[in-house]
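Of the protein chains in this complex, all but one are displayed in their positions.
Naming follows writing order (A, B and C), and every chain is counted from residue 1.
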Amino acid sequence: MTRARLRDLGIAIGVLATGAHNAITDVAGVRVGHTTLISGEGALVPGRGPVRTGVTVILPHGGNLFRDKVHAAVHTINGFGKVFGFEQVRELGLIESPVALTNTLNVGLVADALVQHAIEQNPAIGISTSSVNVVVGETNDGYLNDLQGRHVRAEHVRAAIASAAAGPVAEGAVGAGTGTTCFGWKGGIGTSSRVVPPQDGGFTMGALVQSNFGGARDLMVNGVPVGLHLRPPDAPTRPVRDAGSIMMVLATDAPLTSRQLRRLCARAAAGLARTGSVYAHGSGDFVITFSTAEPSAHEPASLTAARTVLADEARAMRWLFPAVVEAVEEAIVNSLFRAETTVGRDGHTAYGLPIADAAALVREYQQQTGAAT
Amino acid sequence: MTRARLRDLGIAIGVLATGAHNAITDVAGVRVGHTTLISGEGALVPGRGPVRTGVTVILPHGGNLFRDKVHAAVHTINGFGKVFGFEQVRELGLIESPVALTNTLNVGLVADALVQHAIEQNPAIGISTSSVNVVVGETNDGYLNDLQGRHVRAEHVRAAIASAAAGPVAEGAVGAGTGTTCFGWKGGIGTSSRVVPPQDGGFTMGALVQSNFGGARDLMVNGVPVGLHLRPPDAPTRPVRDAGSIMMVLATDAPLTSRQLRRLCARAAAGLARTGSVYAHGSGDFVITFSTAEPSAHEPASLTAARTVLADEARAMRWLFPAVVEAVEEAIVNSLFRAETTVGRDGHTAYGLPIADAAALVREYQQQTGAAT
Amino acid sequence: MTRARLRDLGIAIGVLATGAHNAITDVAGVRVGHTTLISGEGALVPGRGPVRTGVTVILPHGGNLFRDKVHAAVHTINGFGKVFGFEQVRELGLIESPVALTNTLNVGLVADALVQHAIEQNPAIGISTSSVNVVVGETNDGYLNDLQGRHVRAEHVRAAIASAAAGPVAEGAVGAGTGTTCFGWKGGIGTSSRVVPPQDGGFTMGALVQSNFGGARDLMVNGVPVGLHLRPPDAPTRPVRDAGSIMMVLATDAPLTSRQLRRLCARAAAGLARTGSVYAHGSGDFVITFSTAEPSAHEPASLTAARTVLADEARAMRWLFPAVVEAVEEAIVNSLFRAETTVGRDGHTAYGLPIADAAALVREYQQQTGAAT
Partner (left out) sequence: MTRARLRDLGIAIGVLATGAHNAITDVAGVRVGHTTLISGEGALVPGRGPVRTGVTVILPHGGNLFRDKVHAAVHTINGFGKVFGFEQVRELGLIESPVALTNTLNVGLVADALVQHAIEQNPAIGISTSSVNVVVGETNDGYLNDLQGRHVRAEHVRAAIASAAAGPVAEGAVGAGTGTTCFGWKGGIGTSSRVVPPQDGGFTMGALVQSNFGGARDLMVNGVPVGLHLRPPDAPTRPVRDAGSIMMVLATDAPLTSRQLRRLCARAAAGLARTGSVYAHGSGDFVITFSTAEPSAHEPASLTAARTVLADEARAMRWLFPAVVEAVEEAIVNSLFRAETTVGRDGHTAYGLPIADAAALVREYQQQTGAAT
């Protein structure tokens, strides 16, 4: 993992400051874990391999999520995808399990593993208390991976949860991003964060994406049409696909209602658009947002719950909208910058974006800006 | 299965005629299959049993659903539930797999089994063509069943599909209805159908439900407050629950767009309300509707597709709305009338509704109507 | 207004107690005002008359609604209608004007009158502060009224607001209900309320409807198919229409978020269904719900707002769901019971429901219930 992130190369997207790690984990309490599955090479043998896939989990806090649920919202930009758990989040405005990302055909098994995990933590589930709603997202890594094999099993989900940690987040070809491709290059996991100015509340907004969409020609980095200049070596022969997908997970410590969190979800679409996406037909583009502030108890102690939430008119709210846009855009770019060239099934190769060239292009454009700000 | 259906006892809901079997299978091509899992008794041992659950599958047609998708819509009345596959149906207006119903915590495994089934029928999935979106619904049968055990496995789904047939449909404590309860009584699978008058198109509308909601006091049958008169033997001691859920699957041979099918979905809420439901907080109430007319090819032969659809203003459309309401109401009542007393985990007992008493109550009320129509 | 309400005749819908006036005004602070427009008779002269229409306003509180907005939600059961202001209520969860009901083609002018009213109370609107979102609903009274004439003008809206009062609410052929028809009979304005048991919070839920839907055959009162027995004198010759519409306005003093208020909205569909509606194609069926608890200031004093809201799991929430269903059902029945026979354009006559006969029918059925409860 010697590849640099965008900001390491002197290129900053937007105007807001990042958190300490420029990662979703900058939101206090949020933890991320990956299990990366790589095995075999050569010709695809469905059900056997090669395997280039994995699972990534995002834990809103380190406690028992079923007992202390986080306020949340979901949003579908383009519904060509197989997410799990969205209906209940829409109805109740809560998430009560880790959020897991994986490959498209593995959603059922990963959801089952999350159910098992919740039961182990909460033996009363389905016996003396309600059942549990788990949340899973996915993108299709079938270009590199034996998708039919559904190689992510319960033990891999368990390991990802066990390894989840605060601090820096591994990006690129790891976890659920092991086998994905983006703008014709190797994509994967990317993350970024933004901080609201202290005088306006100082809240943190973090984004983590699983990128797997777009054609090579369309890539834009910080407004620069990098895709017009840089193309993967196999671009001429590679099938044009408008398929793909992206999962975007947002976290914040700002105290917000599910209505307000849904509004933040909707802004992720702007960040996505600025990288070159047109939310293509075959791309399932989904957003999941949660707030770590004031979790909701599974068994409330009283009839009413006092919550302190941001006013829609608060200056903090106005910062959170561009914070989402900037963090999503940079998370997507980081997913490209950090992903190593990966060879998968049938010798399919997803090349790592040549980051020096890409950064040079962006800088050349930006020289025009001189002292501007 | 000697228990009678409502209509066998001389009580007809609504004004429209039923199809030949008064079942969802009256829609030509639709097939239903169940796998019923019953084993063990006595004290609950989580993960072991007792088992009172199963899976029910509805096949829109007898061909390859992935190759020939049916136009469809979904609708969420109350989203406290864990359905699978809804986002893509909303976006694309198509169903491309059997629709499966099962218990709440089993959705992941059943979804995975449907994926496996689709792959077996279509080896290109995820390799040289797109992935597959499967549709699964659920209700919580944990009062009778070892819910944590997720006892429905791939082979049970496979068996349900293999056994799916046209003609009469087994109702009550079978398949996904094996362990459910409804209005304090044993609930389960119920079905009904309606036929649009021949001069207005003669289309068939069928409903199949998995009933698992409601308190004993609330039950209404054909407008008669049966719940005020009949109570289960254990009503005084049984915990009051507003949990529960209902899955409602609607099928029609009328040629409709996904927009129109969504409108039919919304009318299921009226049929449900007439049985006494208030869409309680803990009840996940979902509707899935498909049309068997003019399936959509996975790989269209041409740029455009010519479809012949009903005009919104057509008289047939006006009949289809009450047809949904009547069929859903009767399907729910049938699920009660047909369900045998079932003893499950920890000796929990869901009693079969005393149908002679219930029917007598309804008839007494109806005697008031005399020659009315 | 000598016609009795349903409950005056000894028939109670549901199990919950009503408020003092069995009206939406039982929610403290809520006020209702009507302007009734009746002029001319005989042949329709479009733009002239006869006029049988009006406007009804519901004021969530007696203060300045733009300064102190109420938390709110809206819900569309069937969108065949021309409501005003829904998008912003969905986005922000607030209502900041009186809610007005009128005839279909008059929505634009009534909205404009509400804008004028808001400006008069708040001269800064659109100059030094934001604009105002007004909320208007409608049904089509064209069977009795010169609909094209749009006879409701600004002065009528102003008069309705000025006359708005707490306490008993005029029902039937008044205000926005002057010219509407329902189940083939004269419909109009109806209202009802329910009170959550004191030990569970004692909150009040009120409903007010403008009823204008349904065919004569379909009417049910408290589960009794009254429409099978009682038909309007002109039923045989009257055109069968599935058009119509209903506006349902709900008020509560329970402290709820817009998400929770949207859930209450959705339960109105159950109350509507129990009167015989199938949400017919041509019927615009809409719900508007607000909470009078803890209004939201136009210019919040601080960055955050502390709100105390009911937990979803609170027993009070469980009562509020059936409270909506019961209040809506009874409000619709009241709109029929209280509406006098009205002769309108072209001699079209909407007969008042023969309430003695209807009540007798319901009581006969109910005698079957004996001492049951």
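In this text, contacts are C-beta pairs under 8 Å (C-beta built on N, C-alpha and C of every residue); 3 or more make two chains touch, one makes a residue touch a chain.
Treat the numbers as computed from the prediction; the structure is a model and nothing was measured.
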item	value
Contact with the hidden chain (one of C:Phe66, C:Phe84, C:Trp185 or C:Tyr365)	C:Phe84
Hidden partner chain, touching residue among B:Val15, B:Ala154, B:Ala235 or B:Val309	B:Val309
Touch criterion as defined above, residue of C:Ser39, C:Asn64 or C:Ser131 at the omitted chain	C:Ser131
Chain A residues that touch the omitted chain in the full complex	15, 77-78, 217, 220, 223-225, 228-229, 242, 263, 266-267, 269-274, 277-281, 312-313, 317-318, 321-322, 324-325, 361, 364-365, 368-369, 372-373
For chain C, residues in touch with the removed chain	44, 46, 76, 78-88, 90-92, 104-105, 107-113, 115, 119, 123, 125-127, 130-134, 140, 142, 147-148, 150, 243, 282, 284, 286
Residues of chain B (touch criterion as defined above) contacting the omitted chain	91-93, 200-201, 255, 257-259, 263, 296, 299-300, 302-316
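Rule of thumb we're sticking to: only the chains that are shown with their structure count from here on.
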item	value
Where chain A and chain B overlap in contact partners, by chain label	C
Copy pair chain A, chain C: interface residue numbering same or different (half cut)	same
Central chain (by mean CA position)	B
Distance between the centres, which are taken as Cα means, of chain B and chain A, whole angstrom	35
For chain A paired with chain C, centre-to-centre distance based on mean C-alpha positions, whole Å	45
Residues of chain A whose C-beta touches two or more other chains	91-92
